[in-house]
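Read the structure below first, then the notes.
With one protein chain removed, the remaining protein chains of the complex are shown where they sit.
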Amino acid sequence: MANRKSRSWHLTGFGIDHLILGEAPLAEPGNRELLVRVRAVSLNHRDKLILDGSLSPALSFPYTPASDAAGEVVSTGPGVRRFRTGDRVTAHAVTDWVDGEGPPLLHEKMLSAGLPGVLGEYLVVHEDAAVPAPKSLTDVEAATLPIAALTAWSALFETARVMPGETVLVQGTGGVALFALQFAAAAGLRPILTSSSDEKLARGRELGAWQVINYRTTPDWDEAALGMTGGGGVDYVLELAGGENLPKSVNALAVGGRLSLIGILAGVESPLPTVAITRKRIVLQGIAMGHRKAFERMNRAIEATSLRPVVDAIYPFEKAPGAFERLAKGPFGKVVISLA
Amino acid sequence: MANRKSRSWHLTGFGIDHLILGEAPLAEPGNRELLVRVRAVSLNHRDKLILDGSLSPALSFPYTPASDAAGEVVSTGPGVRRFRTGDRVTAHAVTDWVDGEGPPLLHEKMLSAGLPGVLGEYLVVHEDAAVPAPKSLTDVEAATLPIAALTAWSALFETARVMPGETVLVQGTGGVALFALQFAAAAGLRPILTSSSDEKLARGRELGAWQVINYRTTPDWDEAALGMTGGGGVDYVLELAGGENLPKSVNALAVGGRLSLIGILAGVESPLPTVAITRKRIVLQGIAMGHRKAFERMNRAIEATSLRPVVDAIYPFEKAPGAFERLAKGPFGKVVISLA
Amino acid sequence: MANRKSRSWHLTGFGIDHLILGEAPLAEPGNRELLVRVRAVSLNHRDKLILDGSLSPALSFPYTPASDAAGEVVSTGPGVRRFRTGDRVTAHAVTDWVDGEGPPLLHEKMLSAGLPGVLGEYLVVHEDAAVPAPKSLTDVEAATLPIAALTAWSALFETARVMPGETVLVQGTGGVALFALQFAAAAGLRPILTSSSDEKLARGRELGAWQVINYRTTPDWDEAALGMTGGGGVDYVLELAGGENLPKSVNALAVGGRLSLIGILAGVESPLPTVAITRKRIVLQGIAMGHRKAFERMNRAIEATSLRPVVDAIYPFEKAPGAFERLAKGPFGKVVISLA
Partner (left out) sequence: MANRKSRSWHLTGFGIDHLILGEAPLAEPGNRELLVRVRAVSLNHRDKLILDGSLSPALSFPYTPASDAAGEVVSTGPGVRRFRTGDRVTAHAVTDWVDGEGPPLLHEKMLSAGLPGVLGEYLVVHEDAAVPAPKSLTDVEAATLPIAALTAWSALFETARVMPGETVLVQGTGGVALFALQFAAAAGLRPILTSSSDEKLARGRELGAWQVINYRTTPDWDEAALGMTGGGGVDYVLELAGGENLPKSVNALAVGGRLSLIGILAGVESPLPTVAITRKRIVLQGIAMGHRKAFERMNRAIEATSLRPVVDAIYPFEKAPGAFERLAKGPFGKVVISLA
């Protein structure tokens, strides 16, 4: 394998015009590392923010984007015990977070942050940063999981510990939101979905939404949510918008309700309605992805419930820039780049 | 209502021959009490043990059996705030356990223990010991919930806090077991069902069992369960048999696995394999019904998942003794007495 | 007792000048109620806000202030089982919150909110709203517990579940803060205390503060707290100021840190630094007093650790207005009115 090359996309500057397809010698897997033939890469909103320079203004170039990949182990370095050649794997973006408490984000051991991204033909990862891909999913589907699905799973099941019958308000139809909607429906919860698009809400109903609210036509969506729960309030909110949206989320919550605040989308600051927080004894928790153990538990749940990720569009590797353009337009579901 | 009478069944001694239909003046509901026109009563294994004298040898007669009833509020005493005339309710057998930590069982505030049973045309209960019947269930179905369903729910969701994708081993096809099977399936878990009857296992599959084991033809059912989980072990066991069964349950568990030990069926003593318990850091928890708040959460989940209790047979009120005889024969699902 | 009278203080309008000592016939304890001879009443910041009209502008007069009382049971109504004549008790201000999830505050079943206050010679309470006073405390000390101590206890031990060795940042030297400081020290934690007064900080050290910060002379107290923890951040913050203070509290927290937001002092709205909340996966929880079960657990801990509440000043019943004036001046410890 020593003479083989690996092609990968990298940024030489901010903006889609600086996304270049290049080639480099294939690295050898080191101690306890895997060499993975990448089969699919999915994009996240975060990748768009990096591309346009708004998330990491001090990025050093060249930079390989994207953190979510699925593929096949083609060789293993010394000491590898968890995988064998031929295994289908998904990379875990926070490579050093195996279980328990995690590091603060964004940190040096995250793919496409301190570590290079995954948008190439081959990927070298430590075996502790890989999980078996769900048998029930295609490579394209498996590639959608590392950030969006794991964030939703960690919020719902690892921290908020939702239970069947609870009402869960999910905001919007981004990647995290759709996974949260599907997980909630599969676990016997009652998801309420909000969006500014009736068409997206209709598709959300097909994915299991119990109730839907168009927040454009119903600006007092919090009151609408209260009404849907007989005035009692929702048990849990997945807060994905932040800013002025947060006080409404708190208003929609039941006494003892919980709210997960999701990373990058939530803006820099929100007003916190402290009286309502204390009066109703609300628990608000910041969420930033999850650990590998949670990833494995999630994959098991995906297999058990036959959940299929929503894929908006698939682009061939050579047309990766098109995937970034699609991402910017507000897709319904994940945008994936295929290297099959 | 002062002159009306209420018929009820009562034991004048142990054994089915001493189950007598009698009549008494209708009581008035006192402070914060409800008068309920009973529409359906379901039986539990416990009722059989009381009837034949094996559970409470010192029972004082006459004794009205059964603890699980659903019906309609026909009048309310002073101070009632939670219900109105016409409401459909289910009685909560542990009448003074509203939330939080509970009293030890069997205790003086339990229906058909310290308090009279419910097998009559009318029932007076404190409003704090009633919950709204699920709208999605008939009276017959709602009457199956108070002990069997609430015990299963409390074990799975209030204490063990199972999550989607986990494997759950449910022992047998009694009342608690079938509810546990249905709840587990509705919540995205993977239930493994054991029974000595292939026919019952086939019906269990229809209710959502992921795998089934006939423990008669596969006495090493624990090893079979280990095999089904790739050698890793099941995440959770609902232990319903006790005795020599417990060490096998522990053997079937994964590292970090949990086991709920359910009340009355589990015998007086089991051997505890302490090495396996400590080596795998097993959590074993005794379960004895649940609180009213859990009952309400369960009903919400039943509505959200459209779960329908399995009813084995329905007997008219006048033929209640037939229901006890059916109960003794190992029904598949709940045996209910209807007063519709 | 039918002809006896009970004196009590009541407001006929807002302001200390409208606090009047009156007299009324002594009530009889009803079903499951206790008649308590009040021995001591303590004041909270909340009482000041009510007195001056800033908390409850629509208050109806006459209004008996104060919610925290200790005394002796002098007679019991029918059905009382938990107490006997002669028992020393403390009233639980949220009278209907026994265990588990609680009602939202301020609600109709709270003393000196929906129910009358306690600043009189006698008090009638339901037996479910009383707890035995700690044997290790005087009546004056026991009267300090219901709001300030229970809020601190619930925040630290019932919700945040702090453990020995953790660093706990406590803001200010109000009633809740001093109890939190004492509890934290008694439980093997490392309390960091903030105040604008070096003198109060010195007294805080005597009560067990591990480190102290004068936030007037050290406006970047959050950075100071980070420094005290070797840059890692504090494990837990008891947020008592709110407003612009909250972002600093979040900055002072460790990855995975927790913050309890305490009721009435925290202002109406705070800016929430969402990036830091998500990056460090902070848990923020609203706290509003606690349940009776927690009160009982707290009293047990007070006895076990020989903790003595800090009493700033004691006023005789006839000079109750002086206690309110003292309260307005920022006491160090609780202001108590004695009826001994």
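The first chain written gets the first letter, and so on, giving A, B and C; residue counts start at 1 in each chain.
What we mean here is this: a contact is a pair of C-beta atoms (placed from the backbone, for glycine too) under 8 Å apart; a residue touches a chain by one contact, two chains touch by 3 or more.
Keep in mind it's a predicted model, so treat the numbers as computed, not measured.
Chemist: Please identify which residue in C:169, C:189 or C:339 touches the non-displayed chain.
Modeler: Considering all chains, including the one not shown, the answer is C:189.
Chemist: Using the document's definition of touch, tell me which of B:12, B:285 or B:306 contacts the absent chain.
Modeler: The one listed residue touching the chain not shown is B:285.
Chemist: Have a look at A:37, A:205, A:293 or A:326 and name the one touching the chain we're not showing.
Modeler: Answer from the full complex: A:293 touches the omitted chain.
Chemist: Any idea which of A:52, A:99, A:220 or A:244 touches the chain not displayed?
Modeler: A:99
Chemist: Mind pulling the chain A residues that touch the left-out chain?
Modeler: 31, 98-101, 291, 293
Chemist: In the full complex, which residues of chain C touch the absent chain?
Modeler: 157, 161, 163-166, 183, 186-190, 210, 297-305
Chemist: Spell out the interface residues on chain B facing the chain that's missing from view.
Modeler: 101-106, 242, 246, 255-256, 261-264, 266-288
In this section, only the chains that are shown with their structure count from here on.
Chemist: Centroid from C-alpha atoms only, then distance chain B to chain C, rounded to Å. What do you get?
Modeler: For chain B versus chain C, the centre distance works out to 42 Å.
Chemist: Do you know which chain A residues sit against two or more other chains?
Modeler: none
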